[in-house]
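Here the complex is missing one protein chain, while the rest keep their positions.
On to chain A.
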Amino acid sequence: MNFWFVENHSPNVKFSMRVIEHLYTGKSEFQKIDVLQTAEFGRVLTLDGYVMVTEKDEFIYHDMITHVPMATNPDIKKILVIGAGDGGTVRELTKYDRIEHIDMVEIDEMVVDVCKEFIPQTASKLDDPRVHLHFEDGLKFVRSHENEYDLIIVDSTDPFGPGEGLFTREFYGNCYKALKEDGILVNQHESPFYEEDALGMQRAHKRITGFFPVCKVYQVHIPTYPSGHWLFGFASKKFDPINDLNADAWNQLGLQTKYYNTDIHVGSFALPNYVKEQLEDVE
């Protein structure tokens, strides 16, 4: 059988993976959910036909969205994670003993159920007693919280569909309010490469810089995301991700990571010129 999954990475570019088996398909109130067994990337979760997570490369995304802020401020204890229904972000966070409380807000309960059943590699730590799941709109959840979190991680889908609200000015402003006075916001920041992604990336950067004194962007390489070149945003009220990095302290924790280390932490903030220009354009 010759069975290929195809995703458009731009209107003119396609990305394709050979599928061995279509393990699950379903439709929630919000989106279409599928799990594929692929030849190269292991199990793959797609939402409305867009790849969210693959077993082979998810470590890159999840390492970098969590350990960068965690190594910058060693005192992070209370965290809000928005989106992240696959559980990978929470899995990384639960490696830290010092974390006391994680609120995870996912709009679509069905995504969590499907991942628990089909992708235990990422969803394995959702039952940790420190993790509190809330199935509701992230924008609504942050509205009613003030001065409460050390870290907010926005592990969102794209700026269209159910994740739309998580790229808006009102959302970032509400996050600012929900963070403590030394709080950090890390967000999935789209890609600088293809035009449409780049526009979303610039819009997000512009909106975040309106609220936070420190606004940096760092990059990673994720093979299954459009162009492979992906960005995260690091915004904070106080901490600088490089100057305040305490590499020794983090290394002494002895955590096992497959992608993250404190050298790449620093290096990931070095950006290509075209990305710098895109960011400067909206600052």
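Convention: a contact is a pair of C-beta atoms (placed from the backbone, for glycine too) under 8 Å apart; a residue touches a chain by one contact, two chains touch by 3 or more; residues count from 1.
FYI, contacts and distances are computed from a predicted model.
According to its UniProt record, the chain left out of view corresponds to "Aminotransferase class I/II-fold pyridoxal phosphate-dependent enzyme" among "EfeM/EfeO family lipoprotein", "succinate dehydrogenase", "Quaternary amine transport ATP-binding protein" or "Aminotransferase class I/II-fold pyridoxal phosphate-dependent enzyme".
Touching the chain that is not shown, out of A:T72, A:N174 or A:S236: A:N174 (per the contact rule at the top).
Of the listed positions A:M70, A:L139 or A:I208, the one in contact with the omitted chain in the full complex is A:L139. When the omitted chain is restored, the residue from A:G83, A:P162, A:G183 or A:P226 that touches it is A:P162. Taking the whole complex into account, chain A touches the unshown chain at residues 137, 139-140, 142-144, 162, 164-165, 168-171, 173-174, 177.
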